[in-house]
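Only one protein chain is missing from this complex, and each of the others stays in its spot.
Think of it as A, B and C in the order they're written, each chain with its own count starting at 1.
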Amino acid sequence: MLLIAATADDAIRGISDGATVLIGGFGNAGQPMDLIDALLRSGTTGLTVVNNNAGQADAGLAVLIRERRVRKIICSFPRQSDSWHFDAAYRAGEIELELVPQGTLAERIRAAGAGIGGFFTPTGYGTMLAEGKETRVIDGRGYVFETPIHADAALIKALKADRSGNLIYRKTARNFGPVMAAAARHTIVQVSEVVQSGELDPEHVVTPGIYVDVLVAAEPGRAAAAQGRGGLERVDTP
Amino acid sequence: MLLIAATADDAIRGISDGATVLIGGFGNAGQPMDLIDALLRSGTTGLTVVNNNAGQADAGLAVLIRERRVRKIICSFPRQSDSWHFDAAYRAGEIELELVPQGTLAERIRAAGAGIGGFFTPTGYGTMLAEGKETRVIDGRGYVFETPIHADAALIKALKADRSGNLIYRKTARNFGPVMAAAARHTIVQVSEVVQSGELDPEHVVTPGIYVDVLVAAEPGRAAAAQGRGGLERVDTP
Amino acid sequence: MNGKLDRGGIARLIAGDIPPGSYVNLGIGQPTLIADHLTPEQNITLHTENGMLGMGPAATGDQIDGDLINAGKLPVTELPGASYFHHADSFAIMRGGHLDVCVLGAFQVSGTGDLANWHTGAEDAIPAVGGAMDLATGAKEVWVMMSLFDRDGTAKLVPRCSYPLTGIGCVTRVYTNEAVFLLDAGSVRVRATYGVPFTGLASRIDVPLLPPAARPRAGDKPAGRPG
Partner (left out) sequence: MNGKLDRGGIARLIAGDIPPGSYVNLGIGQPTLIADHLTPEQNITLHTENGMLGMGPAATGDQIDGDLINAGKLPVTELPGASYFHHADSFAIMRGGHLDVCVLGAFQVSGTGDLANWHTGAEDAIPAVGGAMDLATGAKEVWVMMSLFDRDGTAKLVPRCSYPLTGIGCVTRVYTNEAVFLLDAGSVRVRATYGVPFTGLASRIDVPLLPPAARPRAGDKPAGRPG
C-alpha cells in the first residue's frame, strides 16, 4: 500500500536502530539529501549503510557518519578528497568498512531484489577482495561467488513519481536507485513532484510502483496534498 | 560498428549452420518475423534456437521448425494449441527440447549479457527440471545452479532505433528483446523505422546502441537510405 | 450451508479475499476469471509475466493490439499507472517475492503445500512449464483455484503429489467448488464448505483436515508463509 508523506520526517519513520539501509546516489547525484537529513533528525543509530561512497564534504551521508550513526558501511569508493568525516571515523576505528567492487555492489543489490541466492562474477578474482570467498573456474575463467545484499529500507531520490508509485529519474542521478528500490523491504523515495497516475508514459517508467512504499515530494504545492490530514496519506486510488 | 541493412536478407547474413540463435518474442508479440523469414530463405540449418515458445501456427519460428532447420530448441512453453509444427517434429524425434522455466530462461540470457558465470535461483528446486543440476541451501531455502546462455546471434524486434543503435520497444512486445540483444555476439534488430541520433530521448532508451550490430527497418522510406549503395551501410556518423 | 460453487463463484470468492492495494498475478486458465470480480475500490494492480504491471481487462474490438497481450497470449488493455519492462525484470518481480498474491490452477496440491500444475507426467505428453515454477516459488502467497475432484472422482488435494511438482511447500490456500482450505506449516484447515458438510468432505479426502474455526470470517488474514 503506497503512502505519500507530507514531510521527509514522516517518510522515514519506521527505520529502527541497527537497520540495514540502502542509500542511493553516486557522489551527490541521486543522493536523497532530504531523507538523510530526516534520518539524522530521527536519532536512529547503529546503522549499516550501503552506498557507493562514504559521504562527501559536510552534507547528507557524510553528516550521518560524522554523528556516528553508521556502525558499518558497505561501499566501493570511500576515500575521496572530501571524505574527511569517513576518514576520521575509520582511523578512529569507529566505523566498519566492507569494500566491494562497484559492479559487484550493484549486482549484489540487484540479486537481492531479483531473488537470486548468489552468483559468480569474474570481477575481483585473484585479488585481495576475493580473499576468503568461494571461487570457481568456469569455462577456463576464474569467478568469485558473491551474495545478495538485502536491506530493511532504501532511501532513494527520483525525479517524479505518479500516484501508483512509478518512478522516473534524471540523467546520471538514476544510478543505484532502481536496484535499491527493489532490494529493500521498505523503499522510501524523495521526488520533485508526485503526478497523477497516467501522467507518466508506461514505456518510460524506470522503477515500477510495486517497489515503492513511501513517497515524499520536495515541491510543497503538490506534495502536501497529504498535509491537512496528518503525516501519511494512504493512496487508495491511483 | 553499426550496420544498417537495406533488406532483412542482407541483415541476417553471417549466421552459420549450427549457430545458436536467440529469437525474441513471446508468442507473436515481439517476434521478428521479417528476420526469421530471411533466415529461412538463407537456407541456414542445424540451428539451436532460444525462444520462449516453439512457434505458433504457420508463421515465423513455426516455419523454421517445419522446415527442420532447428536441431534444438531451448524454451519454456513449446506446447500450445497451435504449435503443430513443433509437436510433429518433437514426436518424430527430429528436434531436441531443453525445457527451462520462463524466469530462469530470461535470467540465464541476462547472465550471458552481464558476464555472470552462473547463479542460484529458487525456481525449480525440488522439481524434475532441477534433476542432475547442482543445488544449494542458502539461508534455509533451496536453490538450483543455472548457467548463462550465450549465443552467436540474436534476432529481435523493436519499435524504433536511432542511428546510434539505441532501441525503444512497444508495450509487451519488449519481452526478451533487451536481454537477448546483450547476450549475443551479433545482434540483428528489425524496427519500424530508424531515426537520427538525438531523436530518441536518452532517458527513454531501453537497449543502448552498444548491444546492436545490424538494423533493418520495415518502413522503406527511411530504411533504404542504404539501398543505392549495396546491402549494408556502415554508420560512421550518428 | 450454501450450494457448491461454480467457477464464477470461486472466482468471486477469491477476488473478495485479495487484500486492497495488492499486486497480483492471475495464472493462465481459470484464474483469469478473477479479474472480472475485482472492484476499483480494491485498487489491485495486475502483473502479467510477459512484462507489464497495471494490466486492464481483455481487449475487444478496436482495442485489440498484437503488442499488448497477457501471459495467455490474449489481447488485454492498459490502465493508468501501468508500466512495461523486459522479461528478466518481470521475473525479478516474481522471484524476488514482490507479488502479494498469485492464483494458479492445479492438477494436485499436497497437504504440505506442494503444487503440481505443469505436467501430467504422461509418456507421450509434450512438457511445457512457462512461468508456473517462477510464480509458485516467488509470490508471497500462492493460492490455488481448482475443482476439488477430477472427473473420475479422485481428490486433487492429496497427501503427496503423484504428478511432477511445480514447487515445494508453496501453496497457502486452495479454493475449490466444495471448500476453501488454509494451509499452514503442514496443517490443513477447512475455512468453509460449499454444498457439503465438513464431515462428508473429510471422509472423501486422504489428508487430515481441521474443521472450520468457530467463527469463520470471509476475509480472514492471509496465512503467513513459513520462511
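One rule holds for everything that comes next: contacts are C-beta pairs under 8 Å (C-beta built on N, C-alpha and C of every residue); 3 or more make two chains touch, one makes a residue touch a chain.
Note that the coordinates shown come from a computational prediction; the quantities given were computed from them, not determined experimentally.
Put simply, the hidden chain is in touch with A, B once you look at the whole complex. Contact with the chain that does not appear here is found for just one residue of A:A19, A:V49 or A:I109, A:I109. Across B:P32, B:P78, B:G113 or B:G177, the single residue that touches the chain missing here is B:G113. Taking the whole complex into account, chain A touches the unshown chain at residues 26-30, 52, 76-80, 86-87, 90-91, 97, 99-107, 109-110, 121-129, 140-142, 169-179, 206. Contact residues of chain B toward the unshown chain are 1-2, 110, 112-116, 162-164, 166, 182, 196-198, 202-203, 205, 208-211, 235-238.
One rule holds for everything that comes next: only the chains that are shown with their structure count from here on.
Think of each touching pair as a link: the shortest run of links from chain A to chain B has 1 of them.
Spacing of chain A relative to chain C, judged by their CA centroids, is 34 angstrom.
Chain contacts: chain B has residues 107, 121-122, 141, 169-171 touching two or more partner chains.
Taken residue by residue, chain C touches two or more other chains at 52, 78, 84-85, 88, 91-92, 94-95, 138, whereas all remaining positions touch fewer.
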